[in-house]
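Here the complex is missing one protein chain, while the rest keep their positions.
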Amino acid sequence: MPRRMRTPVTSLAVLAVLSLAACGGGDADPAAFPEEDITFVVPFSAGGPTDTVTRLIAEPMSEELGQQIIVQNVEGAGGTVAAGQVAGEDGDGYQVLMHHIGMSTAPALYPDLEYSPLEDFKTIGLVTDVPMTIVARDDFEPETLEDLVTYVGDNADTVTLANAGIGAASQLCGLLFEEAVGVDLTEVPYDGTGPALTDLVGGQVDFMCDQTTNTTGQILSGDIKGYAVTTPEPVEALPDLPTTADAGLPELEVGVWHGLYVPADTPDEIVEKLTAALQVALTDQNVIDQMADLGTTPVTEDEATPDAHTAKLEEQIDLWTPIIEDAGVSGE
Amino acid sequence: MDGILLGLEVALQPSNILICLLGVTLGTAVGVLPGIGPTATVALLLPITFSFDPVASLIMLAGIYYGAQYGGSTTAILLNLPGESSAVVTALDGHQMAKQGRAGPALATAALGSFFAGTVATVLVALFAPPLASAALKFGPADYFSIVVLGLLASIALASGSAVKALAMIVLGLLLGTIGQDGFTGVPRFTFGVREMYGGLDFVSLAVGLFGLAEIIRNLEHRINPSLVTKKVEGLWLTKEDFRRIRMPVLRGTTMGSLLGVLPGGGHVLASFTSYSLEKRISKNPEQFGRGAIEGVAAPESANNAAAQTSFIPLLTLGLPAHPVMALLVGAFIIQGIQPGPDVIETEPELFWGLIASFWIGNLLLVMLNLPLIGLWVRMLSVPYSVLFPAIIAFASIGCYSLGLNSWDVFAVAAAGLLGYFLIRWGCEAAPLLLGFVLGPLLEENLRRAMIISRGDPSVFVTRPISATLLALALIIVVAALLPSVRQKREVVFSGEDD
Partner (left out) sequence: MSTSPAAPGDHAGRLGGERSGPSLPDLMAGATFVAFGLAFAIGGSQYDVGTALRMGSGYVPIALGGLLTFLGLVIVVASFRGVDPTVANADRGPIPWQRMGLLVGAIMFFGFTVGGLGLGPSLLVTTFLAALAGHGTRPGRAAVIAIGLTALCLGVFVFALQLRLPILGDWLGG
């Protein structure tokens, strides 16, 4: 077999858009950073929302830093495999972790985690806060969020709440919904958002909460019914949906926030360079436009900083730990 | 029809043809590497497509996908190394044909069957995508459970030996499929505290071990260094007799694959082996299956390609990905600034129809690319076995490791190889185990989901018409298998064909 590979492989090599990976380089001078390719580790599959956001910002960041950025998908166990991998890397700035809200829920979901989100990482800055939407099958009875709250209160035994699996943003949002309304519903877990939405469109389950990145198309086409967005501000792509606060459920405020991390022993000088590149990327018009298509926006410059990011991480760990423990959900 | 014309206009632009050709070539080249299946191929090559405009990049991705599937079938036939579930079935008879010096006809059958199925399915997608999609949405968890049960029982026919052993292998596969984190409770099952195992065993590792490694060990049983091919290579092209034999299997495979592919909850995995089982069941010579029956290559390859095509229907009409490759495509849509969803047909007609037309053109290019290459592939089998098998080991190890950078995926190859070698030696065939493994999670998840939705009432499985029909079919299969006359015939068949 190998011998016959020559022709196609040559064309592959010609086409390859990324340059050769070099290895190691632990004792590099921080002032000279970056001298080689940088890897962004994404804890979820290629093509998913987190991967998409990463690839969007990687391009302008790469231009700003003057080096290639390679996106690597390391899936598994709610993103803890990827985070564990980056935590164990040299703090040289060449391995950067992109992670979302799951960074703050991992300690509660996985009690014997081998790393600490706060102690084993330095934060670079927040990237975006993807709004979530509360959606239902199109023939579900309640017409507004208020109706929905009353309806699930009266029919807690029969209503089904779908989610995309353990630790998924949709599950967290669902838990927060149950807590805000004060009901205990029957949850129907799926292996990912795609299958969950399929059954929602098909009318097999009643409602769920998921990111705009996944639901905007189906809401606009009328295949599913949207009740509200879970952010303080309305979402441009979905002008008809009120915010949860306006619709009478202010406790339900949640977004899938994303941020960049490096190992804790990374010099501050490198962190500053990465933060500066991130801030430039977030003002890139192409990034803004494409994020708008996804139903989200880049964070402001104040938030794309290590301080704001660390504060967000601490606040979120405090928020989710008791909710997850109360719900008895555990990854261990 | 205007749509198709528009699509052809888009897809036939020279630059798009070139891009499609590039995608098909790259997909084939990477897909033939042992240990790298279509999903891995698409994931590896995805970034290359980001530099093109939306239509071009999606055409290229579709090309990569088909190329990867065909490349995977090539490896399955030549080296007995399936890279995804559908190729497992192709390997059964395809590799036997290769050993008998008929690798050429096997590869040609795969290419022609795929092309025919692809053509028919493309027309189906163009004409009936919306109604097919809404029909598929009628399938709920209970119905999926029942179709999986039906598929599993039908897959007993994949084995040529004892039915009880085949059933036991299916159940063992189902059990291996439960390894990993339970999506309902979050509890990690049978992972021994290894977080890398939370995602479960990797299909490619298991397939490479059970088929590839087990076969290598088996070949080393004999004192003489075996050449892979035991008979003289008889010719690269199909004989008239071959054409006659594959005609109906291709048609039936295409029909079955087209229908199953539309189901968003994993119907495409059922396509290749249900069509194989069907062919074996209605064949006048079922004892030839598993021993190099050309029908056993034609039917599943057609079914698989038809299903690959129609599995785009949920994605294109509803924006819902049916399997991991589709999810990758959704990502590509989004990167290109297109929100996949029901509106794509209206808002991006050029893209929608261009993509559909390029499915067909991709299949055409695939045939044109691969038929001349058959001779080359077949000659590969003349590489001395003492070089070939270490190469397989090397490629398979890297392939399994590279996707997740996970050493456990490599260890799984070794374990699966040992398990497979001994079980096959003891008369248990590996294919039913792999099918059980693929379908296990679908079976368990849909069972549990259906019970949650029905609030613990098991009668949903018989009160929902789709589910009830499927279970009735399953019952018929079981009864047929248990009828004494059938059983007797089966035994006669197997004891009466000593070499």
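Order as written gives the chain letters A and B; numbering starts at 1 within each chain.
Rule of thumb we're sticking to: a residue touches a chain if its C-beta (ideal position, glycine included) is under 8 Å from a C-beta of that chain, and two chains touch if they have at least 3 such contacts.
None of the values given here were measured: they were computed from a predicted structure.
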item	value
Candidates B:E221, B:E241 or B:E346 - the one touching the absent chain	B:E221
Listed residues B:Q13, B:S134, B:T185 or B:S283, member touching the removed chain	B:T185
Residue, one of B:L12, B:M248, B:L364 or B:A391, that touches the chain absent here	B:A391
Listed residues B:V30, B:V262 or B:V344, member touching the removed chain	B:V30
Absent chain, residues of chain B that touch it	30, 33, 44, 99, 160-162, 164-165, 167-168, 171-172, 174-175, 178, 182, 184-185, 187, 189-190, 213, 216-218, 220-226, 230, 291, 385-387, 389-391, 393-395, 397-398, 401-402, 405, 407-408, 410-411, 413-414, 417-418, 421-423, 425-428, 444, 447-448, 451-452, 455-456, 458, 491, 494-495, 498-499
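Note that only the chains that are shown with their structure count from here on.
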item	value
Centre distance in Å when chain A and chain B are each reduced to the mean of their C-alpha atoms	31
In the complex, chain A residues that touch chain B	1-5, 8-9, 11-12, 15-18, 45-49, 51-52, 55-56, 71, 73-77, 80-81, 84-85, 109-110, 157-158, 160, 165-167, 186-192, 194-195, 197-199, 201-205, 213, 216-218, 220-221, 223, 289-290, 293-294, 329-332
Complex contacts: residues of chain B adjacent to chain A	22, 25-26, 28-30, 32, 34, 43, 46-48, 50-51, 75, 78-79, 137-141, 181, 183-188, 195-196, 198-199, 264-265, 314, 318-322, 324, 326-332, 334-335, 337-343, 376-377, 379-380, 383, 388, 391, 395, 404-406, 441, 445, 449, 452-453, 455
